[in-house]
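Working notes for the structure below.
And now, chain A:
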Amino acid sequence: MTALLEADDITKIFGSGVGRRIETVALRDFSFRIETTRPLITGVVGESGSGKSTMARLLLGLEEPTKGAVRYRGADLRHLSNTQRAAFRREVQAVFQDPFESFNSFYKVDHMLETPIRKFKLAASKGEAHQLILNALGAVGLRPEETLGRFPHQLSGGQRQRVMVARALLLNPKLIVADEPVSMIDASLRATVLTALRTLRDEFGISLIYITHDLTTAFQICDDIIVLYRGYVAEVGDVTKVVKDPKHPYTQLLVSSIPRPDPDRQWSEEPEPSALAGTANPDKGCLFAARCPHAFEPCLRAIPQLYRTDARRAATCYLHQDAPTLALDQMDELLMAASGETEPQVTR
Partner candidate 1 sequence: MTSILEVNDLRVYFHTPRGMVKAVDNVTFDVHAGERFGLIGESGSGKSTIALAIMRLIRSPGRIESGEIRLEGENLLALSDEEMRQRRLAGVAMVTQGAMNSLNPVMRIRQQFADGLNSHGETVTVDEAREQLVDLLARVGLKPEAADVYPHQLSGGMKQRVCIALAMSLRPSLIIADEPTSALDVVVQRQVVQTLRQVQEELDAAVILIGHDMGLMAQFASRVGVMYAGKLVEEGPVRAIFRQPEHPYTRILMESLPSLDEKETLQVVKGAPPSAADRPAGCVFHPRCPFVMDRCIQEEPLFREVAPEQWAACHLHDEPAAAHSLSREVAE
Partner candidate 2 sequence: AVPAGPSAADMERAQTLNIAVSRPFADPTLFNIYAPGFDRSRTGLGAMVHEYLFYLNMETGEFVPWLAESYEYNDDYTEITVNLRDGVMWSDGEAFTADDIVFTYEMLRNNPALTWANESNKAVANVEKIDDLTAKFILTEPNPRQHLVRETFPAVGVWSGITIVPEHIWRDVEDPVTFKFDPPIGTGPYLLESATESAFSYTRRDDWWGTEVFGVTPAPAKVNFMHVGPETSVALSLSANEIDSPAIGILSPGAFMSVKERNPNIKAWTEEAPYAWYDPCPRALLFQMGKPPMDDPLVRKGISSLIDRDQIVALAYEGATVVSDNVWPEYSGLQPYKDAIADVIAASAVTYNPEAAEQYFTEAGYAKDADGFWAKDGERLAPLLMTNGDTPEAMKVTAVIVDQLETGGVAVEFQPLGGAVVDAAILAGEYDLYGPQAFCPGTIYENMELFHGKFFVPLGEPAPWYERNSFRYANPEYDAAVDAMLVALGENADEATLIDIYRQAMEVWYNDLPVTPLNQAPALVPFNYTYWDGWPSAENPWMMPVNWWATMNLLLTGYESVETGEWVPGIRAAGQ
């Protein structure tokens, strides 16, 4: 069975500066697979510049990988036929970070919703199109009378972002890539958007890639999580396991750095990097070695592989080198394994 969307060992390198000489590896050797069998929410977290957005843009075909290929139902995104491309656009959609930027301020909200219907010929008549829009808005909890016919700036951030979700929904996609969908939204509105996203999985059976730097919300809505560090996968697996018991020192640092909204749970001290960290070579060895409190000799030599520390999780760290390695292209298997297990959802 071919996957809906498959990233096959993709690497993206950006050149910048004069003559594009300064190279940034935004994403390296990344493999990933989304099946259509069961809707899942996969979180992608990592610090700023770790390659999250790059990954999203690659998966959406907005950017071409420097190496490797992204495949949609087995076909390389670069060589899609027109019908394949149309199908791809319908099945794989996106919601972006900035709910204002995503709108063209010259047009009413309707423009954003009508365009995909028109371009993909989703409706036979005006009335049908209108009905489609009403349904989509309803699905994200928006009332048409307070959205349609308005300009973007007349909506709140949360409303705008939900219109974005509704737009994606219109196309009846199989997968939505959401790049930081709530980071620009006020605290009081954030929950409504996150709830709308979760509805997609639960009610419409849509898979979601949820990109964020906010581990807390990822924990709340995701099934699996991928932790990126400077373009490579640091840790991957079931979200509860990763958050509750991080295996990679970077994940540990991340989790411990989250400020708890509780005056009585103060931050722990940031661990000191190990003595060896100072000698880490930025071009060789583990990319985190320079900041790692546990860095030891092997870390300076080569980038570690993914070690499968347990059935539903793997970490790229020599601390776990005793565990079986997991080839990068098997990562998706691990995720699928994780989701395959019927573990009771932690609910309140």
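Here is the rule we go by: a contact is a pair of C-beta atoms (placed from the backbone, for glycine too) under 8 Å apart; a residue touches a chain by one contact, two chains touch by 3 or more; residues count from 1.
Candidate selection criterion: all candidates are chains of the complex that A comes from, given by their letters.
Keep in mind that what you see is a predicted model, and the values were worked out from it rather than measured.
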With reference to the defined contact criterion, which of 1 or 2 touches chain A in this complex? 1
Which positions of chain A touch candidate 1 when the two form their complex? 47-48, 155-159, 186-192, 194-195, 213, 215-217, 219-220, 240, 243, 253-255, 257-267, 270, 345-348
